[in-house]
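Pasting a structure here, questions to come.
A single protein chain has been omitted; all remaining protein chains appear in their positions.
For subunit A:
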Amino acid sequence: MKLLTLNFLTCAIKTCKTSPASFPLHPRDAELEIIESEINLPFLRNILPRLMWEEIRVIASELGLPSLPTTPPTREDLVEGASQAQATEQAEGEAVAEVEEVPSQTAKDLHRILLETGIKEGKLVCGNCAHEYKVMEGVANFLLPGHLV
C-alpha cells in the first residue's frame, strides 16, 4: 500500500474514530518498497488540497524519509516556472496553453513519497487505543477481532 493511503485511514474502531489521536495511524517495524512510476501532475494537483499535510510530515519523519517542508506546497509549486508560464499565456492568448509542464522538485518529492513508496510488511498502530493492524504483502488488515466489534 502506497503511503498516500495513510492520509485517508484512521483506526477502524468506531469509538476511536472520533478521537483526533486515531489519525494518522503510525507505521511500526515497516518494511518499505518503492515501485517507480511516471509522475502524475494532474493527480498531484487534484489531491494536494485534500491532503492532511501535518499528518504526512509525521508519517514521513516516523519512517525516516527526507523531511517535508512545514507549510503545504501550493498547486503552483508543482511546476517549474509556473508564474512565468502564466505571464506568457496572458500575453499570447491560448497559443501557449499546450506547453508541456515541467514538474518541480517539490512535485517529484511528493510523488516519491506518496505514490512510489509503499509499506510492504509491518504494522499500523492507532495513536489512541494502540490497536495494531498488520500489513502483509502490501495489504493492511483492518478486520477487527470479535471483542472490538
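In this section, contacts are C-beta pairs under 8 Å (C-beta built on N, C-alpha and C of every residue); 3 or more make two chains touch, one makes a residue touch a chain; residues count from 1.
FYI, contacts and distances are computed from a predicted model.
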item: Protein name (UniProt record) of the chain left out of view, among "CMGC/CDK/CDK7 protein kinase", "tRNA (guanine(10)-N(2))-methyltransferase", "NEDD8-activating enzyme E1 regulatory subunit" or "SERTA domain-containing protein"; value: "tRNA (guanine(10)-N(2))-methyltransferase"
item: Residue, one of A:I47, A:L63 or A:C129, that touches the chain absent here; value: A:I47
item: Positions on subunit A contacted by the hidden chain, ascending; value: 1-2, 4-5, 8-14, 17, 23, 25, 35-38, 40, 42-43, 45-47, 50, 52, 115, 118, 132-133, 136-147, 149
